Structures are given as structure tokens and as C-alpha cells.
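Missing here: one protein chain of the complex. Every other protein chain is in place.
Let's turn to chain A:
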Amino acid sequence: MFARRLMVSNFGLGARSFSTSGTAFEAVRAAAKARAGVLLQRDPIVIERVEGFEAEADKYFQWLEYVSAEKFPREFFFKKGSSAETKWMELEDQRESEWYFSPETKPESKSLKNETVGGESGEAKEINKAVEIHPRVTKADESGDVKSLERKLDRTLYLLVKDSKGQWVFPQGALEGEEVLHDAARRNLKDICGKDMSIWTVGYGPVGHHEASDHTTFFIKGHILGGQAKPNNTLASDFKWATKEEIESAVSSEYWQSVNPMLSTV
């Protein structure tokens, strides 16, 4: 709560009165302890599919609206004998079988399509401009390619790199000179993962931190908009794009404790 009020108020002069590291020596020592990392995420590309209770409830309420609606003036909207009218009649016939109330109260079903004089099936063949619908489950999902950015389209993927000690961590590195956190984070990401990524870092401040024995890493949030990570082999031997659960199984337990609250479930 205190920190929240601190952030809301205007900083300028006020901050100095709270700072503990006043001297230049302490400042240098403190900066050496801080490290800047990037929590780089690939946002979901498809929305969550409505499933289970929500889907069924939606069907019920949509049917209720349909059944309670005003009579559809079909002669106003459709030209007699047009293919649009035929399509509509087919849909109406499909909907006849839907009834969520007591079965005794269900009205007698009459097929609209067969009612029309002649009942001809659409002779005029419309040029079927099929809309290309691509599947939500991609090749990368099937092959389990963890380096691909086309995997798990409905989830957020985070970039993990394998550091020199063989530990899976978010890309991070030390601060150089008079660098600020967000500049250091961007520079370290470029050094570790290459320049072929288009990234949007959000804001100047950290979204989380991890306290290790000799340093504290502060994470700046970033979104990858294009390109791919190409790790520099000296700084990172491997990389992967992982969901929240995959991160849990990959990183050490102390790292997970610090990093867990930052991550999105979706």
C-alpha cells in the first residue's frame, strides 16, 4: 500500500529522502547488484474457445431470443425464389428441431423449404467464394517445436534462455555505466538473443524481480511483434518459447517462486 502511494505521488525531490544509498560508492556498489532482464512474451493469436457450461448457456439464451423474436418479414428481405431465400429457409428448417422447454409444448415442425410451390433446389449455382479458415492447432503444436512462435496460439508464450550454468532463465544481464533499467534490458536482450526481433518494451519500470545471492534481477515487460530469437552461443546455449506451466517445469524452484506472479494464465 505504501509503495502504491509512493508511485502515485510525483517523485522528483521526495525520493531522495527515502533513499538509503546516498554516497557515490554505495551507488556504484548497488548498481553492480542490479541486473536487467526482459520478460518477453508472444501474446495469444487466437481467442479462448468458449467451452462447456458457457457454450451451452449461450446456446440456450440465443435460442430463447430466437423463439421470442418478432416474426421475420421474409418477403421484405428476400426476393421470391432467390438463392438467399432458399439458404434462409434451410437454416430455419435446421432450427426447427431446437427446443429447450418441455417437449409437450413444442410446436409442430413444418419445413419451410418444402412448403414453397415447386420446392426446387437452387439451380442457379453461385460462385462459392469459400473463406479460408485455418486451424487453431498448427504443425508446431503437433510436432511440439518449442522454438516455434506458432505453437499454442491461444496462450501467452514467454522466452526462456539457457544460461552459461545450464539453467533456464529469462534473458538478463548486468547494467553498464550509467544505464537505466529499461535501456539495459533492451541492450541485454539484443546481445543475448540477436537483433532480428521486433520488440515493444512497456514502460520504464519492472514488472517483477528475482533476488539471487549476489544480485537482483528486475524484469521489464516486452512484447515480440515479429522476427525470432537467435541466441548468441557464448551467452545463451539454447532458447524456447514456453507457456506458464512449461516454465514451472523448466526453471529452478526459487526462480519459479519469484517469477510466478508475473506470468499470465491465459
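Heads up, the rule we're going with is that contacts are C-beta pairs under 8 Å (C-beta built on N, C-alpha and C of every residue); 3 or more make two chains touch, one makes a residue touch a chain; residues count from 1.
Rule of thumb we're sticking to: contacts and distances are computed from a predicted model.
**Q** So which of "AP complex subunit sigma", "Large ribosomal subunit protein mL40", "AP-2 complex subunit alpha" or "Ferredoxin-2, mitochondrial" is the UniProt name of the chain that got left out?
**A** So, among "AP complex subunit sigma", "Large ribosomal subunit protein mL40", "AP-2 complex subunit alpha" or "Ferredoxin-2, mitochondrial", the name matching the hidden chain's UniProt entry is "Large ribosomal subunit protein mL40".
**Q** Of A:V38, A:L153, A:V169 or A:C193, which sits in contact with the chain we cannot see?
**A** A:L153
**Q** Spell out, residue by residue, where the missing chain touches chain A.
**A** Residues 3-4, 6-7, 11, 15-16, 18-21, 27, 30-31, 33-34, 43-47, 49, 53-54, 57, 60, 67-71, 73, 75-76, 100-102, 105, 132-136, 138, 149-150, 153-154, 175, 180-182, 196-198, 200, 203-209, 211, 216, 218-219, 223, 225-228, 261-262, 264-265 of chain A touch the chain absent from view.
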